[in-house]
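Step one of this worksheet: look at the structure below.
For this depiction, one protein chain was excluded, whereas all remaining protein chains were kept in their positions.
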Amino acid sequence: MSDPLHYLVRPARMQFRSDNNATIHPAMLAALADANTGAARAYGEDEWTKRLNAAFAELFGDDMSVHLVATGTAANSIALAALTPPWGAIYCHREAHIETDECGAPTFFSGGAKLVLIDGLHAKITPEGLREAMARNQRGIHSVAPAAVSISQASERGACYTADEIAALAEIAHGAGLALHMDGARLANAAVHLKAEFRDFTRACGVDALSFGATKNGAMAAEAIVVFGRGREEVVARIRKRSGHLLSKHRYIAVQMLAYLGDDLWRANAARANGLAARIGAAAGDWVSAPVETNQIFIKPGAAKLAALRASGADFYDWGPAGSGDARLVVSWDQDETEVDALCAVIARLRA
Amino acid sequence: MSDPLHYLVRPARMQFRSDNNATIHPAMLAALADANTGAARAYGEDEWTKRLNAAFAELFGDDMSVHLVATGTAANSIALAALTPPWGAIYCHREAHIETDECGAPTFFSGGAKLVLIDGLHAKITPEGLREAMARNQRGIHSVAPAAVSISQASERGACYTADEIAALAEIAHGAGLALHMDGARLANAAVHLKAEFRDFTRACGVDALSFGATKNGAMAAEAIVVFGRGREEVVARIRKRSGHLLSKHRYIAVQMLAYLGDDLWRANAARANGLAARIGAAAGDWVSAPVETNQIFIKPGAAKLAALRASGADFYDWGPAGSGDARLVVSWDQDETEVDALCAVIARLRA
Amino acid sequence: MSDPLHYLVRPARMQFRSDNNATIHPAMLAALADANTGAARAYGEDEWTKRLNAAFAELFGDDMSVHLVATGTAANSIALAALTPPWGAIYCHREAHIETDECGAPTFFSGGAKLVLIDGLHAKITPEGLREAMARNQRGIHSVAPAAVSISQASERGACYTADEIAALAEIAHGAGLALHMDGARLANAAVHLKAEFRDFTRACGVDALSFGATKNGAMAAEAIVVFGRGREEVVARIRKRSGHLLSKHRYIAVQMLAYLGDDLWRANAARANGLAARIGAAAGDWVSAPVETNQIFIKPGAAKLAALRASGADFYDWGPAGSGDARLVVSWDQDETEVDALCAVIARLRA
Partner (left out) sequence: MSDPLHYLVRPARMQFRSDNNATIHPAMLAALADANTGAARAYGEDEWTKRLNAAFAELFGDDMSVHLVATGTAANSIALAALTPPWGAIYCHREAHIETDECGAPTFFSGGAKLVLIDGLHAKITPEGLREAMARNQRGIHSVAPAAVSISQASERGACYTADEIAALAEIAHGAGLALHMDGARLANAAVHLKAEFRDFTRACGVDALSFGATKNGAMAAEAIVVFGRGREEVVARIRKRSGHLLSKHRYIAVQMLAYLGDDLWRANAARANGLAARIGAAAGDWVSAPVETNQIFIKPGAAKLAALRASGADFYDWGPAGSGDARLVVSWDQDETEVDALCAVIARLRA
């Protein structure tokens, strides 16, 4: 009775913790069953994988290679390990997933490469930030060798790079002999926001290697390493194999991705999540601390309001350094609309 | 007409290439669908994973930890990396999967450990072989440090270690301060052959870490690293995470394993495959080059007969060094009985 | 004639580039010759090494181990690799030698540890800076594991930590289960400044592992890894061996260090260099950008004056990020006093 939100707490779960908490899309689950028919060659020599390769070629053009893995950390780390020597420097944002959430995986896979951190609004790096970082600590043989730039699309603060912004970073990178990697764990959400085809803001802008994520947007466990151009296939294949990421029953990862690309399932899922997130963003108004462009909403309502929001039953992560007051709400592809309604109602009350 | 086997070639596929080519057991596929209900904590903090841990505790007792991964190479490599320093030596059979089929993964994961190879009949190592290998090249700081022994149950030639044999190897290993690892990619097939519970020929015999495989025996992609005793959980968890093998939607690997353990599905699948293999072994008679104890049959019928067998439509691998004349036939859990009938018939004709 | 400094340019070399450019002290060179008598056991099993161990025990007490190597990068990297797991975080100053000048060596030796950078005046880290860095990005298994703190004594800006400052950092580190490493490439210079015995500001303050440098202060190539307490000897010895840093003719590195410690040669050399540096610091007056406590002088005289200083024949490095205007002058143990006189005269003119 003393809790004015009591009626919300029990009926609605208001789970906005992570899109990793979501389910598998029925179409992808069905694809597993459809492929479950008789013996098939292991390790990617099956017919579904062949079709998957063709599907990616349609998206991105020829002269590229696709390598499926089960996790985003594997995708990022293998891609980066193919772009940098063990003594290389990888430039990324301070909040990049590869820096904060992969327990050093890119360094492990590459045999030692260093992540050089760049600040930037909404977890995006700018040409100035990149240039400045590249100018620091250039002592020839004594310092690590600039090797790659990695950006997240969407960023870890839910912001998207425009095609022009990506091209500008690619130009700087390539001009200095560095490769450009894109962590696309939420690539579909970015594509929906940008109203663009995948190719337009990846390969067409100079991206050299792409972690093409599907897991957060509906798959069970399916991520693709897409490497543009030729010459790195063997290296990627070797690193994938000896890191234990070449699945034996490979068809089952291939069909998830086929279903994801078919009928633009990726687009429907991402559009739904982005749309619901926009509603929450609108409800949150001046609490919002970063542009709500994808399925993530960052809010900074002050400690008391944040506590009240949580007490209302909403589940989410605090974000950023301890005490920053920032919190992250993530809408999943399968989010129940009633949860969003409930959350918006709670926020409205708290803001009133 | 000139081919007396022509009627077999088309109707029967006779796929005996690998149990990696098999499908997912319907019960495990159904388990995926059953778990596909609403949000669940990621990274193994879900309810299914909790139940899975309990199921393993029932199998193996308390004071142990379970860590799921999607591939056998990951399971072996992570387990071994937790048992050896970077300068360690891991003793294993020359034909061990970790030596021949993982592209150096155990060395990669461990930061450099060396596999020291031991010969032995039917891909099993003996106490004598182990002792002799451990006595070689002991130059203190100048040579690598003995750290672990790894055996495959069943072996890469389809043979099983008895509980006594394992205990004897464990005694030697432990006596010298080495840990004992078991690669159980086909553990269920071995258990069926031994008519023993898992615990009886693993933990009870001194095994320290076990790669508990389910993929070859009916799962989509599910392997468990089981570490007996306490103190290594953090190390295993860290290595799993930074090698990209901690799945975000972890429930879907947990439920595969739960279904595998429930109703002794593992036993039914392995018993079926072993039984069919025994039939083939009986048909192959003196062609057989290793005891047919599990779902693998090794034959050495001479080059002409082998070519004829292949020409009949049977699909399988040549095995061993080039020119050895050995071939491997593997029966999968879902093998069509008519394929086995057909194969036996072909073999009978060729042997007649 | 148009150059008022022309008389200086030729006679004096004014080499203040690095103490790495210095010669070997005659006593250390003589020690090589003295030890050059007949066969001696290799790899540190000789009599000189035994005496060296005793000399270090006298300096630092028992229950510690000493491991000689030929370079400071090896000393730092091996020491750190013994203090951190491959997934560990090492906290250090942004300008630390291990970060800027070792081409990623600590990460290579440790199998992947990450350097987490801290800002701080005069290249020293403070308790606040350390606490703040340790609070950042603590996401359990998803982020790297705090493992060690590394400080440079003297710092890369020539400043010294007092015993109290070190004890404060050690308390924070140990309180969180982290080890404390000290890069003592210029330890002797710091000891002279602090008017303290080595032990007083290392082991007595909680330092766990020390890179004890002699090369910059008069040796040919001799650095000691001193590990306090027991339990890490084997690890250090293994890493030293397999990184190729266990010298076969080990006596010749031991006798350099013996000569260095004998008759307090280290003190005389450092006192001389510090004293000459103080003279330059006094001459530089308000150009000075960091306290001149050891043999390094940092100046920030503006671009024009800096160019003039260089044009006068003085050889030194620009320091810090490009365009910072900072420059570093280092006095070597064997610096010719006339060079110092000449430099001071040039500076006086430029400042007049």
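Here the chain labels run A, B and C in written order, and each chain numbers its own residues starting at 1.
Note that contacts are C-beta pairs under 8 Å (C-beta built on N, C-alpha and C of every residue); 3 or more make two chains touch, one makes a residue touch a chain.
This one's a predicted model, so the numbers in the text were calculated from it and none came from an experiment.
*Asks:* Going by the contact rule already stated, which one of C:15, C:143 or C:295 would touch the omitted chain in the full complex?
*Replies:* C:15
*Asks:* Among B:141, B:308 or B:344, which one touches the chain that has been omitted from the display?
*Replies:* From the options B:141, B:308 or B:344, the contact with the absent chain belongs to B:141.
*Asks:* For the chain that's not shown, point to the residue among A:86, A:120, A:301 or A:320 touching it.
*Replies:* Answer from the full complex: A:86 touches the omitted chain.
*Asks:* Mind pulling the chain B residues that touch the left-out chain?
*Replies:* Answer for chain B: residues 86-87, 99-104, 107-108, 111-115, 117, 135-139, 141-144, 321-322 touch the chain left out.
*Asks:* Applying the definition given at the start, please give the residues of chain C touching the unseen chain.
*Replies:* 13, 15, 17-18, 20-24, 26, 29, 32-33, 36-43, 69-75, 77-78, 102-105, 108-109, 215-216, 220-221, 238, 241-249, 252-253, 332
*Asks:* Residue-wise, where is chain A in contact with the chain that is not depicted?
*Replies:* 43, 85-87, 111-112, 141-142, 145, 235, 237-239, 241-242, 246
Just so we're on the same page, only the chains that are shown with their structure count from here on.
*Asks:* Quick one: which chain's Cα centre is the longest way from chain B's?
*Replies:* C
*Asks:* Let me have the rounded angstrom distance from the C-alpha centre of chain A over to the C-alpha centre of chain C, please.
*Replies:* 42
*Asks:* How big is the gap, in whole Å, between where the Cα atoms of chain A centre and where those of chain B centre?
*Replies:* 34
*Asks:* Mind pulling the chain B residues that touch 2 or more other chains?
*Replies:* Residue numbers touching two or more other chains: 43, 238, 241-242, 246.
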